[in-house]
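Below is one structure, written out as structure tokens, with a few remarks after it.
After this line comes chain A, so read on.
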Amino acid sequence: MEYILKNGIVYDPENNIAGEKMDIQYKDGKIVDSVSDNAKVLDATDKVVMAAGVDPHSHIAGPKLVVGRLYRPEDSRRGVVPKTGVTRSETGFSIPSCPATGYRYSRMGYGTVVEAAMPPLEAKHTHEEINAIPNLDVAPLPLFGNNWFTLEYARENKVDDLAAFISAWLKLVKGYGVKIVNPCGGEAWGWGMNVHGVDDPAPYFDVTAREVITALAKANEKLGLPHSIHLHPNDLGHPGNNGTTIESMKILKNITKNSPVRNQSLHMTHIQYHSYAGTNWRDFESGAGDVAKYINSNDYVTADIGQITLDETTTMTADGPMEFDLHQLNGLKWANKDIELETASGIVPFIYSGRNSVHSVQWAIGLELFLLINNPWQVFLTTDSPNAGPFIRYPRVISWLMSNKRRTEMIENREVHKAVERKSILATLDREYDFSEIATISRAAPAKAYGFTDRGHLGVGANADIAVYDINPNEVDPSAQYELIEKGFGNAAYTIKNGNVLVKDGEVVQVVPSHTIWANVQGMEAQEEAIIESIMPTFNKYYTVKFENYKVDDHYVPNPIEVKVQPGKAGK
Partner candidate 1 sequence: MAYEKPVTDYDYIVENCTCAFCGCNCDDLVYLVKGGEVKGELDGKLVTSGYVDGGHVVACRHACRLGASKVMEDMDQRLLVPMIRNDDGALVEVDWDTALDKAAELIAGAVRPVFYGWSETSIETMHYGLELGELVGAVLDNQATICHGPSLQAVQNAGYPVNTLGEVKNRADMIVYTGNNAMNSHPRHMARYAAFPRGYFRQRGRFDRTIVTMDPRYTDTAKMSDIWVGFEQNGDYEFYNAMRAVLRGKKLEKDVISGIPKEDIEELVEAMKGAQYGSLFFGLGLTHTLSKQRNIDIAINLIQDLNKYSKWNLIPMRGHFNVNGFNIFMAFEQGFPYGVDFARGYPRYMNGETNTIDLLTREEPDVFMVIAADPGAHFPSGANRHLSNIPVIQIDIHWGPSTELADIVLPGSFIGVEAAGTSYRMDGVPLYMKKAISRPETCRDDEWIVNELLKRVQKIKGIEPKVASK
Partner candidate 2 sequence: MTYVDKPSVPNVVKFAEPSATKRDKLEVMLNTGSDIYQGACKKRGSTLKDEYRYASGTAYMDPNDMAKLGVKNWDKAIVKTDYGEVVVFVAHSRDAPHEGQIFICKGPWANVVVSPETYCCCDPTYKGVPASIEVTEEEPLLMADLMAEVYKKYNEDETSTGNRLVKLPDNNVSHYRH
């Protein structure tokens, strides 16, 4: 089937198109040069056209999510929408049900989401949820940072073994890249402890975060995976953690990237939570300046923000000790989930409020980072959903980024606490994002960072994943009409996925199955076999499942997008 999307105003930063009125043609799910006269016409006259959104870090599927849903029916009751002829019923606000997750991303014009934490032992569960989510392509990142085998290899500096281990495990659990969460801290949480900074060793294993990050980065580059290591560094949410954050970034300084499909060798996730200065919650203030400065002068780093949206939400992370601290702080119900040999994790509901000085400063820190990091290719739009706020708030964050007026209003009208003025420099930043920059941080740059060559842009050959927003950039002044921006980005005029129109005028009109994106390293079979054989005695003794039952059967990945990786060469 051929289509032509006519007269839209196109923003495609990857191909240097910035606000040009043009047509986009696609055929059989791919963007093409030209189509015949029989092509079906979709009218996008004077509407913003971008590639479909790419979310680089969101928690949408897996054991943590389900614990959240099990233990927070009050959240599920918050987003109830009855079934329609097309969609099933939706539930949930911060932790929506799987169908709701798919529909809501679609309504925002998103097409691809990276599920940011998949415990390998429970990977089947994550994949089951991915299959239950419609309309998206999902790439899950398995957790490696506190895996016992990783810790051993890192301590012994066995990078080759570690690379073979990662390669084998990505195949076993159908994962896309290497996620690291509070390296060594997760293992310390096994004993109710934590580590502080990159040089504090994990108990018993006697290995530091510095060694773990180094080894995993080297192994990642040895394999030439399409994504760099994805790091949630130590000390999340502690006042004064900006030092640890910069120290963590410095570790990668001398490791060169080994993949042509991306620019970075390190992705720092939700750095809003890692850019705190001060020594305690009283003298806590923004440390965004130092972190942004480091990123501005080091192009091997990319970061996503984890912007606070000032909502009642559910925090969930593999950083178990952090969640317990949070529970001690806010007293709300605490869930924890430790996974044998692999990771910890925790969940606590959280009410971010503009009346609270700390939450308001956190809100300001996120925005500061967005505005202080100069190159939009290095900073991505996320709320670390649902941690800092649910993903359905992206349009609102976009409106804040595009409107200094709105930010000033919020500060002056005391929609946020007055501490924002004392403890951050947000009020002095008058930068406003334009549509091209928004297109960069929400699709082009994240796609680049993941080596997704077939999405995040509208060049010929790319997937026909297209979002059309009912905003006329020639008439709308985003600075003044921020409400129109939020509404426009929240209700796509069209969301097109692989050439199928899924959303029209903000309503889901079609539901298609999701795909699972995973990275398959080629040519390492011998090393993988050797490594599996060498770890089998430990595996059999200390896991509680059999190796045969550990792997993710093909049954769980009915619609795979397999990205073949040649070790040390280009992806795909």
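These made the cut because all candidates are chains of the complex that A comes from, given by their letters.
Assume a residue touches a chain if its C-beta (ideal position, glycine included) is under 8 Å from a C-beta of that chain, and two chains touch if they have at least 3 such contacts; residues count from 1.
Computed from a prediction, not measured in an experiment: that's the story for all the values here.
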item	value
Single touching candidate for chain A, where 1 or 2 all sit in one complex	1
Candidate 1-facing residues of chain A, complex	61, 63, 65-67, 69-74, 76-77, 80-83, 88-89, 91-92, 96-100, 121-122, 124-125, 128-129, 131-132, 134, 148, 189-192, 204, 324, 327-328, 333-341, 347, 513, 541-546, 548-549, 553, 555-556
